[in-house]
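Only a single protein chain was left out; the remaining protein chains are all shown in position.
Every chain is named by a letter (A and B) in the order it is written, and numbering of its residues begins at 1.
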Amino acid sequence: MKQSWVDQLNAAGVPKCTEVRKGVACFCLESQNLLDSVRKILELEYYLQDVSASDFQEGYLLTYHFAHFEEPGQAVFRVLISHEHPQVPSISSFYQGAIWHEQECTDFYGIEFTGHPDLKPLLLVPEENLCPLRKDARSKKSFLDIFPDCKLVEAPPPPESEENAGGQESPEEKASKKKGSGKSKVQKEDDETAQDSGQA
Amino acid sequence: MNIPPELIHISIALAAIAAFIGLNGLVLVYLERKVAGFIQRRPGPYEVGPWGLLQPVADAVKLVGKQLVRPKVADPWLYWAAPLLSFTPIFLLFLVIPFGPTLTGMEFNYGLLLILAFTGLNVLALCLAGWSSANKYSLLGAARSVAQSIAYEIPLLLAVLAIAFQFGTLNLTEMVHQQGQWPWQWNIMFQPLAFVIYFLCAIAETNRAPFDLPEAESELTAGFHTEYSGMAFGLFFLAEYAYIIVVSCVAVVLFLGGWQGPGAPGFWWFLLKVYALILVIIWIRWTYPRVRFDQLLNINWKWLLPLALVNLLLTLIFVKI
Partner (left out) sequence: MLHYAHEQLQGDYYTRAFQAGAQEDTLIINMGPQHPSTHGVLRIILELHGEYILRAEPVLGYVHRMQEKMGEVKTYPQYLANMGRVDYLHALAWNWAYVRAVEQLLELEVPERAEYVRVITCELNRITSHLLWWGAYLLDLGAFTPIMYGFADRERAMDLLQIITGSRLTYCYYTFGGVTADLTPQFIDGTKDFCKYMRTRLPMYKDLVTDNMILRHRVDDIGIISVDMARRYGVTGPNLRGSGVEHDLRRNTPYSIYDRFDFEIPAYEECDALARYLVRMDEMEQSISIIEQAIQSLPEGPVMPPKMPKVIKPPKGEAYGEVEGARGVIGIHVISDGTATPYRIKLRAPSFSNLSLFAEVSKGILLADAVSILGSLDLVIPEIDR
């Protein structure tokens, strides 16, 4: 009963939930699955709360918060992308409100959102590329250390092949690719976690 | 030396009018701020002089003392000509207004026509000011002011035309003579519709709220006078107040019996009525929100103009009968 929105999301084909806290369901996604999941969550009439990024040892973690106007419950999408290739597809074609949020992430971290209509600086001076929220190596913490429940980092984003290519493809291509290549290791892990949390 | 007596008369009248405009400017600034303060539950100016009476003087001194700044790319001639063009015609307007039975600058058979003709010059001044400032907000303000002034001039003229037909003259003194001492003998009793039309158009013509679109500060910062500083702005400001006095004077002459009044007729009645009208205008300004531009034009073309035509027609029928 309490987790009905989680079931709904799971049923809609959004990759399985990895972590359920009080009123919050976290979904760890691969960047190529992101657009697909965002499209589904828009169909479920969720609204976008925010998009934020944070810097970890394993890479940049993008966090998308969604919530519903009528029902309680917050859905969190997490996408981890590597430092070397900070690219992720832009969700601005579904949620136009993300345009500014993504520009802000680019300002602060230098992340590139492929498919974004206009990635110019939003809050910082346009002449310089400051990326003030990037952390130095000393103060960076491990993502796994802080979020032990999220198993995504077991398979860090492959440097060249999937990650980079995934960013530049259109959503349709990605969807077909996903079906063809079958489930990756990450998603299997996710399934197990969902079961774990269900038992708990 | 043989100076014609009319010239001396007019010179004295012009000097008196200049004093009158200056003094009235000061009084109106004070009045407006005090009334605004009263409406907004605050004291208004009260620091400078007793009850803040010297506040307008301080304002004037400040304005005069300020540096005149012209934007680098503004047209130097037109930019400075505009405030003068806005201000100078005012002297002519006051010349024909009958303040009292004998207190008229210049007896003139076409007094009303002169006033209507020369108030039109103000539009040109605002247009020049907006265009020569090389500021986009000023330009928009000027465009608005032209559209608004031209639109509202038509029902205003029609309303005034009805009065002219009724009295059979364009001489303002003659018009006052035709009205009686008591309020029920004033023309407003016979021409209430014309008065309403005239009053609305007068507010619009003088760019006062709620029709202050050419200088709508929440949209166009300050409209046509955005770039003006010091006394150049001061002239626009003074001209605006002077035009308010002019339209109120004309309203008093046409509708409220001029200097006529119960008891002793005289210029005191005239001034009293003028200030009563001005207070109404101030009251409206501090009470209502601003209309939108399309609404402003709709009020004019859809309501005021047809009503003015109907009014004119009815007047003609009555005059013929």
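The rule is simple: a contact is a pair of C-beta atoms (placed from the backbone, for glycine too) under 8 Å apart; a residue touches a chain by one contact, two chains touch by 3 or more.
Please read all numbers here as calculations on a predicted model, not as lab measurements.
Visitor: Which of B:Asp59, B:Asp212, B:Glu227 or B:Glu240 sits in contact with the chain that's absent?
Guide: Result: among the candidates, B:Asp212 touches the missing chain.
Visitor: List every residue of subunit B that touches the chain not included in the displayed model.
Guide: Subunit B touches the chain not shown through residues 36, 39-42, 72-75, 134, 136-137, 139-140, 143-144, 209-210, 212, 216-219, 221, 285-295.
Visitor: Just the residue numbers, please: which parts of subunit A touch the chain that's not shown?
Guide: Against the left-out chain, subunit A lists 23-24, 42, 45-50, 52, 54-55, 63, 65, 67, 69-72, 74, 76, 94-97, 99-100, 108, 120-127, 132-133, 141, 145-147.
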